[in-house]
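With one protein chain withheld, the remaining protein chains of the complex are depicted in position.
A, B and C are the chain letters, set down in written order, and residue numbers restart from 1 in every chain.
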């Protein structure tokens, strides 16, 4: 598939205006990490090339290049997948475990939460679990109620594990490389609908990193701060562009790391604009936005011009019917509406 | 054990000043529910009397009285336990599934979140899952990192399941009865350290109910609102009493139902006092308190005298050493400190 | 195998009616998707029709099933009405789930179609609960959990079979072994020589059967149902078969060895079954053609009904989350 040939071909030689995708960036990040460190290994369902190199092709080419001992397809057994990753990490490896879809983490929560996130602490620092858990989610394909949940708040609430969610190819590369090198468990949330979107540019080189815990100001602005991550960071950028046409200057912050989140960048921007909108696809109630809104409201008490607003997914399972699926999550239009309200 | 004889004996005949415990209240609620509705059934590890009637004795007497077909001890298999409860509920029963400790929900999250919480919606209302999940947690016994987590925020973030957490015998009885009668899944969080505390009083009679979604103002006050639930509601009451001695009038709200939480009661009190403290044992970051603080700050923007404060468990797994365990969660003293700061 | 479980001519014709329906509906579903008239995630069961047709022929309407994303064959065989099925696939308000569930969560309790799950393995724990309810009701109805070969490696399989065995639940665990789990072969993921071997670990009967042979499949299914009705507990059935169209619609099945696929398709159980019915004088070409024509027109009507039906109103997002509608 095109992303793979892209990855194979050095950007320099790439045919005319080169484009990249999040998928090709993830694939190159994995390839470069395997190159750089023989302790990096990977496992997951259908991960090796004989099984297609991952259902979306993120790991395509890895097993052919690095062997099926380092890149292993597994049975359908998420507890066993996570356990194998944890155990190998205790023995000095840096496993990258793929849980195909985020909803399937629900069968592996014990391994992730009771073990991966806690072993360093419970052992008094004698052991550690430097694993990466790659998982994917995202509505838009009519897969219904069990295939596109957004559970990041569960993990952000769990001491001992970090959570990242890239929205651009550069960040996908840089965050994944940093996650692999991090000494602790990191959950990398990939968004299916944004995998394939080609954007102009070339893939980062092997030294490129995005530090964990640092947000990106993707657009500077003075009137309103919009905080988001993953696919909706893109929708926020689009909404900000339309707002600009209406003379409203929006600062768009992509958290990139959800836990630990970048308080400093967010609070600085919020203090500057005094108007904050937080947007995610996850259910609004008890979602990631609640922690950020509560913190901003506490830290900037009396300094805000408007109450912090939150947009999130509907309070329901993800519906099947396209009509309902389209209505489920905020999009650029709904973000723009909220921006206009905040600006008024 | 005393709680059981208590339950058996009618309050009237009870020896002199009668006392009750949360444990005896839960036991009577279950007994009365089994009496009232033949469709009520229960399952869990060591639940039946042959296996001790539950590790803490909450279900003691049930299997002897109602038979081991309705009250079943199970293998150690939480997915199977939840699946059996879900399936039986689809066929018209009202199962009460016990997940012995809250940390063990991590092996059953798929059944709870992808199925119990979603089947009504995904079936377009053709089926429903009127189950109760009873689970227990609570630090204080040196059981360490895997036996006393507070995961209520995960479930509150999940559309399709309700979450309650009683802090008094009356509420334990009334909430459990309401949960059993509710047409949808309800997670009942019991707190181990408070099971056995005897308080004066008699057990509610079989008609007593506490509606889901209604908080309790356990102490009226005018200066500061403290919002809490479960064990720390008791600590909050104690802190409020000490504050009163210092001339500070604290209103103590016990949420009782965490999801859906009682916005009206909380916002009314917050509007009255203008100073709010939210307290729970769960990790503060991305915890239940975040949603409540964010909502109050948004709804009462400009009307608060102080920023909403949150106290929660430390950002770490629950530690073993008594010294550390004592330092982990807020207690009456730390709540009082926070009250004094807010009052200043 | 007792001969009493051998299907007679009437039963075989009954099974064929179901097979013909399943076969025609799958062919149609893929045509409709290609036509662009209805977009959906679709997991073709083409090649596996005999298994649910024979299984359902041994069941009553009040028997219940829990099936999976690849389960439309199980559901049609059990009696899921075509119109509301197609309307659900199209995400219309007239769908059995009002368009909220879709292909992976089709539900129709009237015919005992209680749960369709998209989570591998999760049909089994829930089927146990249906079986427990049957015990409590004092009814001899049974529950069937269908799942694939790959699902036999996940924890829920083990917990479910153990609990069903200890509680002697009237549950039939029907594994449709099509030799692949997504792109993974049976051998690459499954350590058992045959999945039926796992029954020993639960002290229950485990039977491997040619799921493409209607007579053998029916006999095994009927015997398992009889045991369950008699209170003798669960049975694990491993029905051998093959999926002709890959894992899901659009799957380039390059990972399937060419010869393996060729051989399987040459052994397509549907035409073979059809020919045998005629050869054995159980039905004439004309009779079967009539059945098939009837089915085609029923499907025509159902697809049209789906296309003509309205989409759900967005306030449906606030309904069926709980019994009580959520305030706007």
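Here, a contact is a pair of C-beta atoms (placed from the backbone, for glycine too) under 8 Å apart; a residue touches a chain by one contact, two chains touch by 3 or more.
Since this is a predicted model, take the numbers as computed values, not measurements.
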If the full complex is used, which shown chains touch the chain that is missing here? A, B, C
Among A:62, A:85, A:203 or A:327, which one is in touch with the chain left out? A:85
Per the whole complex, from A:44, A:95, A:221 or A:234 the residue touching the absent chain is A:95
The one of C:76, C:89 or C:204 in touch with the missing chain is C:204
Which residue among C:155, C:205, C:246 or C:312 touches the omitted chain? C:155
Touching the missing chain, which residues of subunit A? 41, 69-70, 72, 74-75, 77, 79-80, 82-93, 95, 107, 110-111, 114-115, 119-128, 159-160, 162, 183-184
Kindly note down the residues of subunit B that lie in touch with the hidden chain. 45-46, 50-52, 55, 73-79, 103-104, 106-107, 141-147, 314-317, 319-324, 327-328
Contact footprint on subunit C, counting only the chain that is left out: 153-159, 161-163, 165-166, 188-193, 197-198, 200-204
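One rule holds in what follows: only the chains that are shown with their structure count from here on.
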Most remote chain w.r.t. Subunit C, using mean C-alpha positions, is B
Suppose each chain is reduced to the average of its Cα coordinates; what separation in Å results between subunit B and subunit C? 41
Show the residues in subunit C shared as contacts by 2 or more other chains, in ascending order. 95, 97, 99-101, 105, 117, 119, 155-156, 321
I need the residues of subunit A touching at least two other chains; which ones are they? 79, 103-104, 106-107, 144-146, 314-317, 319
